[in-house]
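All protein chains of the complex are present and in place, except for one that has been dropped.
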Amino acid sequence: MKNVNARKEYDVIVIGGGATGAGTARDCAMRGLSTILIERLDFTAGASGRNHGLLHSGARYAHTDPESAAECIRENIILKRVARHCVEETRGLFVTLPEDGLDYQNAFVDDCRRAGIDAELLEPAEAIRLEPAVNPDIIGAVKVPDGSIDPFRLVTANVLAAQLNGADVLTYHEVTGFVKDGTRICGVELKSRRNGERSTVYGKVVINACGIWGHHVAELAGVKIAMYPAKGSLLIFGHRVNHMVLNRCRKPGDADILVPGDTISVIGTTSTRIPFDEIDRMEVTTGEVDLLLREGVKLSPMLAWTRVLRAYAGVRPLVASDHDPSGRSISRGIVCLDHETRDGLSGFITITGGKLMTYRLMAQDATDMACRKLGVDRPCRTAEVPLPGSEPDARDEERKAHIIELSTEMKAAEGRHGSWTGKIAAGNDADDALVCECEQVSVAECNYAIEELHVNNLINLRRRTRLGMGTCQGELCACRGAGILERHHKCTKRALDDLASFMAERWHGMYPVCWGETLVEAQFTSWLYQGVCGLEKEPPRHEEEMNS
Amino acid sequence: MKYDTIIIGGGLSGLVSGICCQKSGRKTAIISAGQSALHFWSGSFELLCRKGDREVIDRPLSLVDSLSGQHPYRKLGAERTAALLSRVAPLLAEAGINVAGSLERNHYRLTPLGFLKPAWLTLDDYFMLSDPEELKGKRYAIVNILSYLDFYPRFQAYGLGEHGARTVTADVNIPELDILRKSTTEMRATNISRFLTDAAVDRLAKAVNDASKGTDAVIMPAVLGMFSDGPVRRLRSQVERPVYFVATTPASVPGVRCQLALRDYFIRLGGTFMPGDTVVKGERERHRLRRVFTTNFGDMPLEADSFVISTGSFFGHGLVATLESIHEPALGLDLYAPEGREKWYDKDFYAAQPYMGYGVTTDAGFRPAIKGETIENLYATGALLAGFNALKEGSGAGITLATALHAADKITSAL
Partner (left out) sequence: MMTLQQQNISDNNFESCIKCTICTVYCPVTAVNPDYPGPKQAGPDGERYRLKKPVFYDEALKYCLNCKRCEVACPNNVKIGDIIQSARIKYAKGKPSLRDTMLANTDFMGNMATRMAPLVNFTLGLRPVKYLLDRTMKIDDRRTFPRYASQRFESWFGRHAAASQDSYPHTVSYFHGCYVNYNYPQLGKDLVKVLNALGVGVHLLDGEKCCGVAKIANRCVDEATRDAHTNMKAIREATARGDETVATSSTCCFTLRDEYPHVLRVDNHDVRDHIMLATRLIYRLIDEGKAKVAFRPDYRKRVAYHVPCHMEKLGWTIYSTSLLKMIPGLEFIPLDSHCCGIAGTYGFKKEYYDYSQAIGEPLFRQIRESGCDFVACDCETCKWQIEMSTGVPVENPVSVLAAALDIAKTRELNGVAAIPAVE
């Protein structure tokens, strides 16, 4: 996977392997720009992989921010088409609880319709019939075209698309500085997070798509963007409690969205400003867990007795409006900064703000700007061309007709890789064996991910396949996964260290919710890995992040 | 229904107490809520393997006096602990489980990840070493069953290689296992062992011989002999080199075998084993437990003169944690377990986790209390006890066995 050419001068260097960066790399590559995507850790390691996974309909913003709402619903429709293997059209409900009152709902439906969102007022009884998990005490309900979107799959697909269009990709490389020619940026200096090696990559335009980390990257380039990290904590429940997205129909607040994502449900979020030194090691506090549970139960009482698998937190980049030096006024929506006009630094663009939902639009804005700088005039096609895995497939209908005959793990893989599932070399008994039994990940799927999807370690493998994301949080599969990775990269020491890190990373999300069966699981896992297997300490950490 | 002794918990601790009580002629029943933690046994018992960050090899019992006052070994004292534990190997042998090891010196076992770790007793056909130095220059064949995922030979190879051994690794297959491989999930050690009998063992032996040419010994995952040691003996008699086993991740074949052997021995002695039942409450008469109610027996409680509770830690549901607090669910025994779940854990997975040290508090004679009142005819044993971190100390089995034997002694001598 050494797909980088150090001598070459790229048209565009995209920094940041989240949705925005990967989307930007894809857009640039599709417009014929020679592109490299650089990520300091793994794809989706930042905020892109630490949110609800909600495919907003825009309804959430219909009242407060009609412009964002309209953007959301447009992107919602686009993503259902171009990223269909990452999306589930679950639909969503905005429900009114007795404590909230019906005032908000009354204006809400009109606000939605004005923004172009298909909102349908339901009788509470009808809503309960559609979604039996919802609180039966609701006094109002509105159905909207919310859905769920898997950010891991989405980002992987964007990376694959970028590569298919000729882009290079470099993970575990941190930008340590910029190469400047006067007031022009002409490259980035890199340090490998794996072996500390330093290198330089040259390019005509550098796009900073690093989310909150973009604050620091801009500083390295010598420009100042006033960003504020806001932590949002979420809880993952052990199975799919609800089948439609459940939202509180009120002014957006804490813990008011419950999203069904793949095999689980996610409640969130909280919102707390945190200092920059915490963004690489966020903790979910006991108070946040209690709040999420207390509020979550109001949306769906079943959460009161559903196992909580883990807690995690993401960090939103709040960007201060350029017109307000105090930093109190936060920009809404997408912020695309041309540092040439803003700061007199040419060849440097920052794309930030926005949300997962609008990643494609953000990528389009940034790519438009890069094209203008490079004098390239090619239209954006990311809204029309399906992502890898979402292409229409001649065998689609046939596959749908026969899905019932597929093995469970192939059905699961089908959900994860869409029309690319055929690349998994399934069909022989040894490779069909499950590595992760909770999430139905086979040896063949692991092999495919390791060979094709930029997998260096177990955490990467987890993001590409869901290995270790299930009920047992790696207890059963981590050992097996480590063996399979070793078979590929042939370094036993590295595989054992990786295993030790992986178990530590799993624990980081478990301890905030460590009671009941989660504590039983933790004790069992510790006995097994530390006791029976003798894994005793975490190796020094060079490679991987440790955020919740 | 009336017994002399009722033991709540059918794992290692409960079975050992039960066997001793029954052997002394007491009518004994064991109530077991599901299968026990023995099912993930490594094939080795640990007595005391670590003190702080230091591995303990020589005279582990000499450290007993330096342990905290609440530590079960300390309560027993080094001498009594030694006396109790010296009875373990003969008792296991009576049940058909043969182990090797000494109280004077720990040996090393080989883990499924290829690490060498101290141990006190190890199954006699499992890999053990008195000194890693012995590995220098030795040549091992590490042989796995094709596509069995819970054992990865290169981990063993690396671990042994670090100590100077030379290794070859191989995956072998025999046609008898092809049918099992058709299942995507059931290629587990315990299931493989069902297929490795009779002629299949002979074929496996041949494959192992072919894969281990030019080596001094063979290391294999423990995938045979779940119900008897017959297949193991058969294999060893045909393989041209010594064969040593290494336990795998669960369910562990030696674990199941040990559990069943002890249970069967208890039943052969005339004991009553009640599987799949849970004690839901106890009824006291003054300071004595008179009878216990269970899920299955409903309104017909089980009476006894003396009781042992060995329900384990969180894994065995001897302790239950809710959002706010930790309790002992069967009898409501007094615990050491602070309220406030932030106190229960350490953020470092590999640090000593406070929750591991929680459990039932007892007097010096291992009698627990309810609301401060000691129950005179009840003994708590094994992982349910407070006062030690079995995982960090490497002391779980030793404490379990010592306290189980001690409780049985108390009960039988009180006759």
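The first chain written gets the first letter, and so on, giving A and B; residue counts start at 1 in each chain.
Here is the rule we use: a residue touches a chain if its C-beta (ideal position, glycine included) is under 8 Å from a C-beta of that chain, and two chains touch if they have at least 3 such contacts.
Owing to the predicted nature of the structure, the values given are computational and were not obtained by experimental measurement.
*Asks:* Give the residue, chosen from A:189, A:393, A:517 or A:536, that touches the chain omitted from the document.
*Replies:* A:517
*Asks:* Taking the entire complex into account, which one of A:154, A:476 or A:532 touches the absent chain?
*Replies:* Of the listed residues, the one touching the omitted chain is A:476.
*Asks:* Looking beyond the chains shown, say which of B:25, B:164, B:275 or B:365 touches the absent one.
*Replies:* Counting the whole complex, the residue in contact with the absent chain is B:275.
*Asks:* Given that one chain is not shown, which residue among B:7, B:20, B:33 or B:142 touches it?
*Replies:* Answering carefully, the residue with contact to the hidden chain is B:33.
*Asks:* Using the touch definition from the top, which of B:67, B:251 or B:304 touches the missing chain?
*Replies:* Only one listed residue reaches the unshown chain, and that is B:251.
*Asks:* Consider the whole complex, including the chain that is not shown, and state which of B:183, B:209, B:238 or B:361 touches that chain.
*Replies:* B:183
*Asks:* If the hidden chain were put back, which residues of chain A would touch it?
*Replies:* Against the missing chain, chain A presents residues 238-240, 262-263, 290, 293-294, 297, 302, 304-308, 403-404, 408, 411-412, 437-438, 440, 470-472, 475-476, 515-517, 520-521, 524.
*Asks:* Which chain B residues would touch the chain omitted from the figure, given the whole complex?
*Replies:* 1, 33-37, 39-40, 179-186, 188, 190-191, 194, 226, 250-251, 256, 267, 272, 274-278, 294-300, 315-317, 322-324
In this text, only the chains that are shown with their structure count from here on.
*Asks:* How big is the gap, in whole Å, between where the Cα atoms of chain A centre and where those of chain B centre?
*Replies:* Averaging C-alpha atoms per chain gives centres 42 Å apart.
*Asks:* Can you name the residues of chain B that touch chain A in the complex?
*Replies:* Touching chain A from chain B are residues 37, 40-42, 111-115, 117, 146-147, 149-150, 152, 154-155, 157-158, 178, 181-182, 184-185, 187, 247, 249-250, 252, 313-315, 317, 320-323, 341-342, 344-345, 347-350, 353, 355-356, 391, 394, 396.
*Asks:* Looking at the complex, which residues from chain A come into contact with chain B?
*Replies:* 283, 286, 293, 407-409, 429-430, 432-435, 437, 442-443, 476, 479-480, 482-484, 486-487, 492-493, 495-496, 499-500, 503-504, 506-508, 511, 514-516, 519-520, 522-524, 526-528, 530-538
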